[in-house]
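Rest of the complex left out; these chains stay put.
We call the chains A, B and C, going by the order they appear; numbering starts again at 1 in every chain.
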Amino acid sequence: MSGRVVTRVERAEPQVIDGLAEAGVATVHEAQGRTGLLAGRLRPIFPGARIAGSAVTISAPPGDNWMVHVAIEQLRDGDTLVLAPTSPCEDGYFGDLLATSALARGCRGLVIDAGVRDVRDLTRMGFPVWSKAVFAQGTVKATLGSVNVPVVCAGELVHPGDVIVADDDGVCVVPRADAAAVLEKARAREVNEEAKRARLAAGELGLDIYDMRGKLEAMGLRYE
Amino acid sequence: MSGRVVTRVERAEPQVIDGLAEAGVATVHEAQGRTGLLAGRLRPIFPGARIAGSAVTISAPPGDNWMVHVAIEQLRDGDTLVLAPTSPCEDGYFGDLLATSALARGCRGLVIDAGVRDVRDLTRMGFPVWSKAVFAQGTVKATLGSVNVPVVCAGELVHPGDVIVADDDGVCVVPRADAAAVLEKARAREVNEEAKRARLAAGELGLDIYDMRGKLEAMGLRYE
Amino acid sequence: MSGRVVTRVERAEPQVIDGLAEAGVATVHEAQGRTGLLAGRLRPIFPGARIAGSAVTISAPPGDNWMVHVAIEQLRDGDTLVLAPTSPCEDGYFGDLLATSALARGCRGLVIDAGVRDVRDLTRMGFPVWSKAVFAQGTVKATLGSVNVPVVCAGELVHPGDVIVADDDGVCVVPRADAAAVLEKARAREVNEEAKRARLAAGELGLDIYDMRGKLEAMGLRYE
């Protein structure tokens, strides 16, 4: 079933995508009902990046980065690469040359359930990566995978064109069709949180703001 | 046995607590006989923080952060939150709203054998956290735990009111009753180390300063 | 077989060593046929360091750092300490006092398949360490190991005098006798990559630069 490249992929609206980036991973994850979070083993190679982009997906054999070259041709401005190996692997599929090429195509970053290398150069270039490992191990170009097929990356299903949101908290995927609705909920959540934040900063307690005392007592909480 | 909140907790003297922060984790751990170190999986979310505070402990069910709200009410100026889940969990129990609330109560930081989120905001606020994971996964508020009961956090027993010392090396707990004595030993150790440091910097060898050559030879060390 | 200190160790030429540092881990690893990479669990304690040095090796019992003192006497200007425990261990074998001593002997850094502590001080001193863990756990001085014997460190065989290259990507070992030849290949590789980088930055695709389209089609890649 490998060896496929899907060239026509629908994306979400650019302003929706950018809005999701502003909201950030934790808020977006909550706004879509606590779903969509990729496994916590994916960590940023440098702190402070916050992106959203349309997924160009890669299913790649372990230790073989051939399909990354194929995927880069499919990138459009504002996209994010998402690579899932077909079996667990920590090899360094991606480094500064591929990042140079991806950047030239308008790519916003890479999410990879495997390894990455040249992280010093990538940091200097400001090309953000969320990866399972930093590992310099080289890869081969010998076996086909697929590009722009649905993949399970770090435990979460990602379709090409889904919106990937990533920041210091990790990575979240938003199904393309839900993106606008999720953004709306995320913004409502932010407004609500802003009000709460002010009260909490002033010393009010969550116990009172969220009216928890009665329920806690009913559940049997005892103060000693 | 859950569902308890102990409201009266004895703390160590503030100047003792602050002294332990200055000494740092490695020195304090040595000064109390190489005990008290929490497991190395607890890592700071940003480098450079160095705190000590009285433990307000939380025993929480996996994926349920209700007790954090209860614990925040128990915080006094200079305290540190210590959360141990009742079974292994990486969910994000704590984020920027709870940090805002804890800061308003004078909290110095959080030690948690689970996950944390909103780390970009926490970093901006300067609210230090030592956690097992950064993970945006949301939690529920459905089941009771306890506050200010003894907990085993990351392999170490912590009583409420014990002194928590944390820095880039990790986290150490000092029993409240021992805190003053441990501080004294830590300071003696620092004075001793300062002298050694100068000699080592000048090129003298540990083999000579610590008079190890004879013992090594007696044990059978051979130079070839 | 423990209890040995080999005092006469051949090193590679200083300018070869320094050239390998400039090339960096990923390039050196590729230049020697994708070999020599230590396991990815070895991570730098602070970002940005890039060193190469001759290995002074330490085989040490778990939780016992006695041999580090012995090894420091064997250091020459430009060397790197490489410590492999005889069984898996995360204890903090090395801290600021040992770093002070090693620096005074011209040591460029430490590679250790175990733990390190005082990382705040080490960072301030600019003493780079690649370790499996940051852990303050103290060690004893009770059992002999060996210095400057061949060790397997993080899955890779290291002979005393081999060149250790380390940067943000991890750690690579180059056999002393191969160092000059590997450097030459690394430089050729860099020249080649520089040309590729410019073309990729200009928007050319790897698919075309590396002439992959025909081979991919022959393997059966289908565009849909």
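The rule we apply is simple: a residue touches a chain if its C-beta (ideal position, glycine included) is under 8 Å from a C-beta of that chain, and two chains touch if they have at least 3 such contacts.
Since we're looking at a predicted model, the values are computed, not measured.
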Size of the entire homomeric complex in copies, 3 being in place: 6
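Definition applied: only the chains that are shown with their structure count from here on.
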Magnitude of the superposing rotation for subunit A and subunit B (Cα, nearest 5°): 120
Same-residue or different-residue interface between subunit A and subunit C, half as cut-off: different
Mean-CA-position distance for subunit C and subunit A (Å): 31
Overlap residues in subunit B, where contacts from two or more other chains coincide: none
Contact set on subunit B toward subunit C in their complex: 24-26, 29-30, 34, 37, 40, 43, 47-48, 50, 167-170, 172, 193, 196-197, 200-203, 205-207, 210, 212, 216, 219-224
Footprint of subunit B on subunit C - complex, ascending: 3-7, 46, 66, 69-70, 72-73, 90, 92, 95-98, 100-101, 103-105, 115, 117-120, 123, 133-138, 141, 144
